[in-house]
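A single protein chain has been removed from this complex, and every other one stays in its place.
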Amino acid sequence: MATLPMEQAAAPEPRWQVLRGTNVGDRVYRGVLTAQALSLPLLLLALVSELALNAWPAIRRFGVHFVWTSVWDPVAGVFGAAPMIFGTIASSLLALLLAVPLSLGVAIYLTEFAPKWLRQPVSFLVELLAAIPSVVYGLWGVFVLIPFLRTYVVPPLRATLGWTPFLSGVFYGNSLLAGSVILAIMIVPYIAAVSREVLLAVPVSQREAALGMGATRWEAVWTAVVPYGRAGLIGAVILGLGRALGETMAVTMLIGNRHDIGLSVLQPAYTMAAAIANEFSEATTDLYLSALFEVGLILFVITVAVNALARLMIWRVARGTAVGSRAL
Amino acid sequence: MSVRRLRRRLVSGTMTTLVGVLSFVAVLALLLILGHLVAKGASSLDWSFFTKNPVPAGESGGGVANAIVGTAIIVGLAALIGLPIGIGTGLYLAEYGSGRLGWTVRFVADVLNGTPSIVIGIFAWTWLVKPMGHFSALAGGVALAALMVPMLARTTEEMVRLVPHSLREAALALGYARWRTSLRIVARTALAGILTGCLVGIARVAGETAPLLFTALGNLNFSTHVLEPMQTLSLQIYVYATGPFDEWHRMAWAAALVLMGLVLILALAARWALRSRYGAAR
Partner (left out) sequence: MAPPADARLQLETARLTALYGRRAVVKDVSILFPTHTVTALIGPSGCGKTTFLRCLNRMHELSEGGWITGKVLLHGEDIYDPGVDAVQLRRRIGMVFQRPTPFPTMSIYDNVAAGLRVNGSRPRAQIDAAVEGALRRAALWDEVKDRLRHSALDLSGGQQQRLCVARALAPEPEVLLLDEPTASLDPTGTQRIEELLHELKTRYTIVIVTHNLQQAARVSDYTGFFYLGDLVELGRTEELFTKPTKHQTEAYITGRFG
């Protein structure tokens, strides 16, 4: 091995101190952070076990019938959650139907077409929609949205599509329609924000390749950018669905809270979250309470599954980058 | 050929306009809601609204002093419990989160982030209200903290990860211990971002109602006792909006305006915090 020729150097004063000791600080720090981090898994564990434990009497009593049957009779002690499961899914899907075009439009406009100076302010304003408390949406829905629907939306809808079963019956205001519209407004900022980040993550080369082939700017977006980010966009939509499924206050105030399955969007309906909000404090028997816990458990499982699916789709597009986490 | 080209242009033009209009609609929805809040709420905001407690149903006058104080107390409790745990968890994920536990915590945070707040509410009821035997502001604060922690953990992690690795190395090479590097250099550099996360988290829980229904419950009287039921603005709005009296509806709008103002201030402060310092940190 190579060695150096020695130089004559002035003898240096030895300043070496023995380097002993271990970093207690590091160990303490790591320990404290780990303890804090462990709180989340413990919370989830406690949450799941409490829900399951409290729901157990109802699960044992009704089994799978709980989700298939429609009778909800606290006095007789018979509980079937089918209408609220139906209402939860119906209102959320209807909300998606309205929110998806709107939020994708916002995302596409903001990433592709809006003038630079407009992008930040508009996206901030759209994100502010997510800051409005649910109960404020409910208030606005009750006193502004429902009168508006009654005067301007329902009559023309009836005039053109009144013959379908979806628009039958009398419109009293609180209804599947009202709940879905408010849900749609509430989830737009989530879907728009994640979609926007997905579209921003699409490489510029995708756009340029399409433009280079003579496509118009819209064609470049629609044939190159959107398909490239498709999985992420679907993820964004599913994320919105997850939000809609668990939304409580605004829906409780607007959907009518009727325990029934109906096809008409003009009729009142019920959701799982609304049922818990409405009935939890009046649940007088243990079985009643247990049934509500089972509703909570089902709601929890559905939202977890939907959210997990959404994350998977988003991760596939933007692996490594933290797409969407800001909106959550 | 030219007809086809014309059609293509037409489609492009139409769709471009359409997405613009859709964006306008989304912004319009926000402006409409804010506009209605001001139009219907502002006239009720007077001195007594902020200083008096609710009066019995049917009577006019009174205020929501109890709800304003209650919101401050419960959100304060939530912040007191939630911020340290959330930030600590975020730092854990950023510093030591590459292993199995880190992966688990990250996954659990995402799961809890998507959990409906009403589910958190009934969970808090089983854990705190049922064993204690009565509703309490503390239970409400804990429920809100449980909502805040996962969100804050993820934002903190993200913000800390934005700090360049070279800074961390520079500090370590200078003889900083890892904990000191993490707190004094890395977290300090990401402070604006972490602060933003905190403000956003507080803003989010300040407007929550569902987790409080069965924990803080609400209280018509003025109370500052954290082991007693307590009113919040959100609970008050819910009760007033779903009640039968015009007077209540008037109060609901005013309370909603106040709550919205509070949330907006927090959201704007968050944005300002990020803008004012963060540019320098990158």
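In this document, chain identifiers A and B correspond to the written order of the chains, with residue numbering beginning at 1 in each.
Going forward, contacts are C-beta pairs under 8 Å (C-beta built on N, C-alpha and C of every residue); 3 or more make two chains touch, one makes a residue touch a chain.
What you are looking at is a predicted structure, and each value in this text was computed from that prediction instead of being measured.
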Candidates B:57, B:170, B:227 or B:265 - the one touching the absent chain: B:170
Contact with the hidden chain (one of B:7, B:134 or B:188): B:188
Contacts of chain B with the absent chain, listed as residue ranges: 164, 166-167, 169-178, 180, 185, 188-189, 191, 280-281
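The definition used in the following text is that only the chains that are shown with their structure count from here on.
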Gap in Å, rounded to a whole number, between the CA centres of chain B and chain A: 15
Touch list for chain A against partner chain B, complex: 23, 25-26, 28-30, 32-34, 36-41, 43-44, 46-47, 50-51, 54, 101-103, 105-106, 108-110, 112-114, 122, 124-126, 128-129, 131-140, 142-144, 185, 188-189, 192, 216-219, 222, 239, 242-243, 245-249, 253, 273, 276-277, 280-281, 292-293, 296, 299-300, 303-304, 306-308, 311, 322, 325-326, 328
Interfacial residue positions of chain B with respect to chain A in the complex: 8-9, 11-13, 15-16, 18-23, 25-27, 29-30, 32-33, 36-37, 40, 84-85, 88-89, 91-93, 95-96, 101-102, 104-105, 108-123, 125-127, 146, 149-151, 153-155, 158, 161, 177-180, 182-183, 203-204, 206-210, 213-214, 234, 237-238, 241-242, 249, 252-253, 256, 259-260, 263-264, 267, 271
